[in-house]
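In what follows, a structure is listed as structure tokens, so that the remarks can point back to it.
Yeah, one chain of the complex is gone here, protein chain that is, but the others are all in their spots.
As written, the chains take the letters A, B and C, and residue 1 is the first residue of each chain.
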Amino acid sequence: MTQNESNQTHVSFRDVETRFKGLFAWVFSTDHKRIGLLYLYSIVTFFLTGVALGIAMKLELMAPGRDVMDPETYNAIFTLHGVIMIFLVVVPGLPAIFGNFFLPIMIGAKDVAFPKLNLMSWWLYVLGALVALSSLFMADGPPDTGWTFYAPYSFKTNTNVLPAVIGAFILGFSSILTGINFIVTIHRLRAPGMGWFKMPLFPWTLYGTGWIQILATPIVGITLLMIVGERLFSIGFFDPALGGDPILYQHLFWIYSHPAVYIMILPAMGAISEIIPTFANKTIFGYKAIVISTLAIAFVGYFVWGHHMFTSGMSGTALYTFSLLTFLVAIPSAIKVFNWVSTLHKASIQLEAPFFWAVSFVFVFMIGGLSGLALGALATNVHLHDTAFVVAHFHYIVFGGVGFAFLGAIHYWFPKMWGRMYNKKRAITGWVLFFIGFNTLYLPMFFLGISGMPRRYYDYVERFHGPNIVSTIGSWVLLIGLVVIIYNLVRSAKKGEPAVKNPWGGKTLEWTVDSPPTLENFEDIPEVTKGPYDYR
Amino acid sequence: MIEETTNNASNFVSEVDSAFVFIFGISLFFLFAITIVMVYYVFRYRKSKNPKATHIEGNHKLEIIWTVIPTILVVIMFYYGWAGWKSQREVPEDAMTIKSIARMWSFGFEYENGVTTDTLYVPIHQPINLDLVAVDVLHSIYIPAFRIKQDMVPGKPDFIWFESGKIGEYEIFCAEYCGLRHSFMKTAVKVLSQEDYDAWYKGSSQTAEGAGAEGKALFQKFGCFACHSIDGSKLVGPSLKGIFNNKRMVIKDGEEIELVADAEYIKRSIYEPNADVVKDFVPGMMVSYKAMIKDEEVDQLIEYFKTLE
Amino acid sequence: MENHTDAHIVPYKMYLYILGGLIMLTLISVAVTEIEFGEFSVLVALVLASIKATLVLIYFMHLKFDNKILQIMVPAIFILVALVIIIVFLDYNYR
Partner (left out) sequence: MDTSTTITHDEHRDDEASKLGMWLFIFTELLLFAGLFIVYGVYRYENQEAFHSAGKELSVPIGTINTVILLISSATIAMASSAIRFKNKKLTIRLLVVTLLMALIFMVNKYFEWTGKIEHGYLPGTDTLMNMEQGKVLFYGLYFFMTGLHALHIIVGVILITIVVIRVNKNTLSDENPVLLDNAGLYWHLVDLIWIFLFPLFYLIA
């Protein structure tokens, strides 16, 4: 089949007639592409809620003292913000949206291994989200514990911790189902000829992510169940008054939540590893090194959870073991960065919006990651732990990393998903604003942290005022950038120019199918003979 | 409030700061080097300048170099971090012990002579060992100028130590989220010269003057202000304005009853706060002060409450 | 992709042998607790339990007849769990 020839007789997956009509044709569809879009719409909704809460916090932090809200509200807001952003947005984020949409296409399959399970995991996601947010409408209000739910405060407070915890439990289930589905899909449904090392990098990262989802999520599941038991029956697992140990709670929580940060970042790295070769028109540098570093991150990442607990009163032996392991897990990330940059050497680069997102991803990811090193060393962590520095670190790496990758990915795959092109100029304007706003918002927080401002602070002493105001202003610039981006994409999804099959000249399989793809993706399952990024 | 430079504020500052300098130095070097190379490539190899890409699959030598060099660097970072931290866990023999108590939402410091304050007073050039106790939930004592921080975990005593080399007043924050007024849970450490400290230490056991003045000092010292106002406004606990001999609606064993806040009741409220819980307030928030407040101190508190008309 | 899960059908007898073995091991572990091993009784009990678990995994759960990938995955998971437990005890053991 020749490239870029659009075949009119094919019906796109969006227009296919099914048993159900209208909205039901979507929410009961087992088509991986529709499920991907369902995830997209629901995740973006929650994401915008989270953004609004973030902006509200920044308003409150504009000046010392009470600005716009009470401490109760502030505490509830950062908890909800954290819960929404972590459990509802970035953990499902890229795997659920782009993984669902593109994993089968990229490995040459017609769907995931268990389409019904896939639909169920979306339903569980929605259910979990609703349960988690239901506390907003209850007497005593939403929880005020922070997204970490640290004991013993989490069962002393009289706010509605239970809905949030049960919601997170259900969300965990949804995440596990996605993970199982992807792993089985990758094992069983690769197109003939696609050996493990002929698989594109985005599926590879989904594979690593899938394993973390399967092996780490149950631990937080059981931990959250124990909180439920604790609150309902005062079993005493983590209540010092009954002999329980609050630090054990932290162990269990971070055994999941540290690997969870790699659930977030791995697919983001995968998306970047797709974008860079496509726009560089060049095969990726060190394909195998990137694959191995992906698996290394997934594996070593399992054993570093203690770096969140350096001041908790753990034993010294545990402290330096965790510190050393933390540093080791930084190496594979470094390898990836070097490989991405080297790919650009002697390339032929198309300067398009997705590429700008990818390059700026590398930049903010480096800032986030390198600040992680200061947190990983014991002496410096003691000073920085639970300060604004940590907040800056994880916004740079979570929202800088995952957010930028997400936005890069959506600009990259947009033509394939909606079959239309967006306005390229506007896309770049949005990126510029976003990039400036982002750095103005979070860079000052590093300085606040170093000079000693603790996090989760509703109020602060006068000397922290300056950086905070800069940061607040940054949040508005960022917001404007976001509005430009969303406006551009929403408009183009309806009115954009029809897109060709392969607008960027990509080599992976998704660029050989129609834009948007047909229900079955491929008429005939393709035979794979070359490596994934063969630009010769 | 915080001193301009914190160079000598504690014995840990220089070690921790040199770890900072090393880690940030390496980090900034890599950040700038990589960014510059990246931007240069983007510029140099853009399509209009370089229409045909060269096919390069990888380079094993390079991969090994950029695995080994960062590995060596991070191991050095680890060492710096570990070295700077190790001394923080080794308390000198001659350290002076001060018991530090954290509760929602105030710190208290108890000296060897039994005096308790809400600000920490310490002499200069003297190792201080803080015995850390939390009574209700997690807290964390954080003295940025000294570069030290340690969580305070209920049921698990811990410690932190320092030796200050510079007279002055430094902030203490609570760095572990502990509920509603977490961000208000702050106080200061005052580093005094040995003479000033001795003078303060002697004078501190003297009593204040005026009706209920001792009670007021106690109320301050035990951090009751964190939850109780005296002007009628509702904080986490009920306002104590005009409490004495007034009517209270309380929940006792699930039933709502009306009581008069006599001396007996107030004492019970302090020793067993959850026995009868004031209506609209949460049991379990206030912990029993039985171990901390003596009988005669309760009487002094009551004297003070009588003045709150 | 062929759909017959295992070519190999395990004869009933083998399950009965394994069951016999498992019951024996259970009785042994009960009997052993009667003897005071002190420190080691935990270890003995866990070793016996692990043997039983291995039997269940290999025979009842067909690992012996399954494909390579599963034969690698299952022990890997147990090693992972063991590592996590060891690391947790790096804290508690040295407090």
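Annotations
Here is the rule we go by: a contact is a pair of C-beta atoms (placed from the backbone, for glycine too) under 8 Å apart; a residue touches a chain by one contact, two chains touch by 3 or more.
No experiment lies behind these values; they were computed from the predicted model shown.
For the chain excluded from display, the touched partners among the shown chains of the whole complex are A, C. Within the full complex, the residue among A:Ile235, A:Leu328 or A:Leu351 touching the omitted chain is A:Ile235. Among A:Met57, A:Ile77, A:Ile176 or A:Ala388, the one in contact with the hidden chain is A:Ile176. Where chain A meets the missing chain, the touching residues are 10-11, 16-18, 30-31, 111, 113-117, 176, 179-181, 183-184, 187-189, 214-219, 221-223, 225-226, 229, 232-237, 242-245, 248, 251-252, 255, 518-520, 523-524. On the side of chain C, touch with the chain left out of the figure occurs at residues 1, 3-5, 9-12, 15-16, 18-19, 22-23, 26-27, 29-30, 33, 41-42, 45-46, 48-49, 52-53, 56-57, 59-62, 67, 69-70, 73-74, 77, 81, 84-85, 88-89, 92-93.
FYI, only the chains that are shown with their structure count from here on.
Distance between Cα centroids is largest for the pairing of chain B with C. Separation between the centroids of chain B and chain C, computed from CA atoms only, is 48 Å. Chain A and chain C have Cα centroids lying 37 Å from one another. Chain A and chain B, compared by their mean Cα positions, are separated by 33 Å. Along chain A, residues 247, 316 each make contact with two or more other chains. The touching residues of chain C, counted against chain A in their complex, run 1, 69, 77, 80, 83-84, 87-88, 90-95.
By the touch rule above, chain A contacts chain B in their complex via residues 71-72, 75, 144-146, 150, 152-153, 156-158, 240-241, 245-247, 280-283, 285-289, 311-313, 316, 319-320, 323-324, 327-328, 330-331, 334-335, 337-339, 341-342, 344-351, 359, 362-363, 366-367, 370-371, 373-374, 376-383, 385-387, 450-452, 454-461, 463, 535-536. Residues 1-2, 12, 15-16, 19-20, 23-24, 26-27, 30-31, 34-35, 37-38, 41-42, 45-47, 50-59, 62-63, 66-67, 70-71, 74-75, 77-78, 80-85, 88-89, 136-138, 140, 142, 144-145, 147-151, 153-156, 158, 171, 173-184, 186, 282, 284-285 of chain B are the ones touching chain A in the complex.
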